[in-house]
Every structure is written in structure tokens, then in C-alpha cells.
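Take a look at subunit A:
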Amino acid sequence: GSSDDGKSSGGGEKKDFKVAMVTDTGGVDDKSFNQSAWEGLTKFGKDNSLEESKGYKYLQSTAQSDYKPNLNSLIRQKYDVVFGIGFLMGTDVETVAKQQPDAKLAIVDMVVKGDNVANITFSEHEGSFLVGLVAGMQSKSNKVGFVGGVNSELIKKFENGFKAGVLTANPKAEVLVQYAEDFNKAEKGQQIANTFYQQGADVIYHAAGGTGMGVFTEAKNRKKNGEDVWVIGVDRDQHEEGMPENVTLTSMVKRVDQAVYEVSEQAMNGKFPGGKIVEFGLKEDGVGIAPTQENVEEKSLQSVEDFKKKIIAGEVKVPKTDAEFEEFKKNLK
Partner candidate 1 sequence: MEYVIDMRNIRKEFPGIVANDNITLQVKKGEIHALLGENGAGKSTLMNVLFGLYEPEQGEIFVKGNKVVNNDPNIANSLGIGMVHQHFMLVDKFTVTENIILGKEPTKGGRVDLQTAAKEVQALSDQYGLRVDPNAKIENISVGMQQRVEILKTLYRGADILIFDEPTAVLTPQEIVELIQIMKKLVNEGKSIILITHKLKEIMEVCDRCTVIRRGRGVGTVDVSDSNPDSLAAMMVGREVNFKVEKNDAVPKEAVLKIKDLVVQDSRKVPAVNGLNLTVHAGEIVGIAGVDGNGQSELLEAITGLHKVHEGSIHLRDKEITNKSPRNVTENGLSHIPQDRHKHGLVLDFSVGENMVLQTYYQKPYSKSGILNFKPIFDKAKKLIEEYDVRTPDAYTPARALSGGNQQKAIIAREVDRDPDFLIAAQPTRGLDVGAIEFIHSKLIEQRDNGKAVLLVSFELEEIINVSDRIAVMYEGKIVAIVNPKETTEQELGLLMAGGKRGTVHAE
Partner candidate 2 sequence: MQNNTKKIKFIVPLISVFLGLLIGGIIMLISGYKPIEAYVALFQGIFGGSYYIGETIRQMSPLILSGLAVAFAFRTGLFNIGVEGQLLVGWLAAVYVGIFVDAPAIIHIPLAVLAAGVAGALWGSVPGILKARFKVHEVITTIMMNYIALYSTNEIIRNFMLAPGERTENVKESASLASPFLQSITEYSTLHFGIIVAIVAAVIMWFLLWRTTLGYELRAVGFNQHASQYAGINVSKNIVLSMAISGAFAGIAGSMEGLGTYQYMTINAGFTGVGFDGIAVALLGANSAIGVILGAALFGGLKIGALNMQAIAGVPTELVGVVIALIIFFVACSYLVHWLMNRVNRGGKI
């Protein structure tokens, strides 16, 4: 029983409740999910008046081989819940959980075995669907692009959700797709964007981390030269990245902070969802469209709202995988 421990630690004395997380190589300021997670943890800490690096803290990994040592060292420091951020950490979380049955762990973006592990996943496809709608509606050329980091199950969710959204909003639109096979090669991102825009695309959605920076660069260049091109950011509100040329149409935000906060809270209240899969979708505000919406037209926002309802209501089922997408496409016609 992990849940019993949960009660005992959660029961009364909240004071000595401690939460921590292990980042992947990005670090807690990667302007992406690591940072978002840390923001969630920080908020939780503040709200429960915990002391940083005593009540709540993070450890950064410099290589994959650091995950396990980091997870372990936090557990040895008796943290009540330890978060592993990013699917890359999945296996290590699983092993550590097996070795330390009394520890409570959580893994983000991944589902692993072990009833002392909470599996936090997001419906990136749902969020991507919404920004897809915006892209579909606001593309003048009826051509939009998707730049992926490394081709993977996770990034495929972004791609397919986005494509579905675009086609839903604009059946005659074409979606160009390319993976850089690299999350850190800005020049690749730039050249892919260059190619897309050259071919007439005017909105590009990137799910490519540092490679995405190149997409912004290309868009800014073209905006400067009077072209009317847009980028859709990912994970956080990437409005700032688009300035001053203001090329960020909108962003698909993934509220890792939200998730981390909630799971921490549940754990503190003895409701640690060990062995469960906690899916954060539109319903849970786990994903969605960024707050900055100055560039999003009224009617786009409107349909975003409509579909949000439909999806939450389950009337629209957004595709995750290529197969599901093909299915979805048939039904469109």
C-alpha cells in the first residue's frame, strides 16, 4: 500500500510534505515543459508555504544516464512525490518505482507499470486541433505547414491533431509536414520553414523545441520583407518569440504546471493517483490555446470555442495516430 502511506503523510501535518522533480537535459528554464513543470511545482510550494530546495526542488539532468541517479537521490532525501519530466524518463521511473515500493513517483508524457507511479499524459492532439482550426481559417494560401522535432509517437499526436483541425476548418487546405529529426538545429528549422513558405504556405505550426527557433527566424525575415506569414508556437505562449515582428499567430499551450500542481495536491491530500493514468485534456485545461490572442480573428476564436465544447462533449474525436487521422479524413468527406 502506497495509498496508506499517502494518507499518513497527507493526513494532518502538511508542513513536512516535500515534492521534487527531475528535469531532462533541457533544464527548468527551457521555455518548455520542464520550465512549465517547475512553475507548477513552485506555485504549489508557495501556496503551501514550503521552502524552496527544502520543501520543493528540482534536479537537472545533463545526460540520459543522470535520470536514475537524480530520481534516486531525491527519494533518498525523502521527498514524498518525485516527478520525472518527459517520456525519456519513463523506464527509469518504472525501475526506481519497482526498487523503492514505498516511494511515490510521477511520470509526465508517458505510461509505465507500477502502482506507486502516477502517469500524467496530455491530449496534445486536442490542443493541436484547436490551433489547426485557426491555421485552417486564417491561411490565405490554403497551404499550412507542420515542423516536427524528432518523429515520434508523441510528436505525431501534435501533427495529426493539427492536420485534423486544419482540414476541419478548411477542407481544401494542404498541410506540408516535415521532421527535422533534431530538437536543437535552428538552421534546419529555418530551412524547412523557408521551403514551406517558398511553396506558398503562410502558417507553420512547430513542435520542435530549439529547432522551432529557426522557424520563427524565417518568419520574421519574411515579415520584414512584407510577406504575410505566421508561426504557431507550442507548449507555452510563444508570443514573445514572435516579437517585434509579431509573427506568432497563436500557441498550443500544454499546462504541465497545472498537472504537476494537481497531482502534488492530490498526493498531499492522500489521494495520490498511484498506478493510474491521469489524462489532461481540454476538459482539465491541460491543453489549450494561448491567452495572447491579438492575432486570432474573431471567427476563428468562435469556432475554437465551438469545437472545444464538442471535443469535451466527445462529439468530435481528435485523431492521435496516422491511422486514426486517415479514419478521421474519410469521415470528413
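A few comments on the model shown:
Rule of thumb we're sticking to: a contact is a pair of C-beta atoms (placed from the backbone, for glycine too) under 8 Å apart; a residue touches a chain by one contact, two chains touch by 3 or more; residues count from 1.
Here is how the candidates were picked: all candidates are chains of the complex that A comes from, given by their letters.
Small disclaimer: the values here were computed from a predicted structure and weren't measured.
Touching subunit A in this complex, out of the candidates 1 or 2, is candidate 2.
The part of subunit A that touches candidate 2 in the complex is made up of residues 53, 57, 59-60, 62-66, 68-70, 72-74, 76-77, 87-88, 90-91, 96, 99-100, 110-111, 149-154, 181-184.
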